[in-house]
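Of the protein chains in this complex, one is absent; all others appear in place.
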Amino acid sequence: MKSYRHELLFEVPGRRDFINITSDVEKCIAESCVKEGLCLVNAMHITASVFINDDEPGLHHDYEQWLEKLAPHEPVSQYRHNGYEDNADAHMKRQVMGREVVVAITDGMLDFGTWEQIFYGEFDGGRKKRVLVKIIGE
Amino acid sequence: MKSYRHELLFEVPGRRDFINITSDVEKCIAESCVKEGLCLVNAMHITASVFINDDEPGLHHDYEQWLEKLAPHEPVSQYRHNGYEDNADAHMKRQVMGREVVVAITDGMLDFGTWEQIFYGEFDGGRKKRVLVKIIGE
Partner (left out) sequence: MKSYRHELLFEVPGRRDFINITSDVEKCIAESCVKEGLCLVNAMHITASVFINDDEPGLHHDYEQWLEKLAPHEPVSQYRHNGYEDNADAHMKRQVMGREVVVAITDGMLDFGTWEQIFYGEFDGGRKKRVLVKIIGE
């Protein structure tokens, strides 16, 4: 069995953003030399997500609006978590979008449907954050 | 290490449906001859889900109503994604219900609690769609 580990690094200037990391994960799979296996991609922070959906700016705008409706940032005083911080909403948005994805590797490639793309979802930016890529297989 | 790959095919006539795929996944596990391992089951489309819950028609009705409340289909003009399409709500419903499940294989069987059942969740039907089953183990 082979295993592989790599960290992707992010520093989103604003509070929220969606970043396509599909080609980064593909590079990891190539470097791992794993032909058949599973690849875990997870946010190492609890106010960020890794998820799979469409790379379409209109949809990302809709996600932003929708998540803000489900878990509003303001008023920050509505959340007990917001004593020294103001990011309680980010902990909720991250639960809706998910912490991680597990993707299949087949013939050394990401085994994906036509429109699947992997995204890093930042909900509390302005500082350095990491995503873990862990691969096992043969 | 053994690996196994299979696609399940769907064509839901209406817009939305939940389909129990537990026995299909069990067939895959049997075919794989894997006794100890992990099995990934994921939608290959971004307007569909794979999730684990109860096979109870009342609950599925409740999910349908609840998801429609969290991410309404109408008015379609509320979503910027809906330029040429009308399925933005499906991309949101899929995030709530999830893209994938990872399940354990123990002694060659699905290692499940009493009421766990695997479902395909369609949120934008009327066309052919696929689910990937990928197994690794020994």
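Should a chain be cited, it is by its letter among A and B, assigned in written order, with residues numbered from 1 in that chain.
In this section, a residue touches a chain if its C-beta (ideal position, glycine included) is under 8 Å from a C-beta of that chain, and two chains touch if they have at least 3 such contacts.
Keep in mind the model is a prediction, meaning the values are calculated, not measured.
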Interface residues of chain B (partner: the chain not displayed): 1, 36-38, 51-54, 56, 58-59, 61-63, 66, 70, 96-98, 101-104, 106, 111-116, 136-138
Missing-chain contacts mapped onto chain A: 1, 3, 5, 38, 40, 42-46, 70-71, 79-83, 88, 91-92, 94-96, 98-100, 102, 130, 132, 134, 136
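Rule of thumb we're sticking to: only the chains that are shown with their structure count from here on.
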Distance between the centres, which are taken as Cα means, of chain B and chain A, whole angstrom: 20
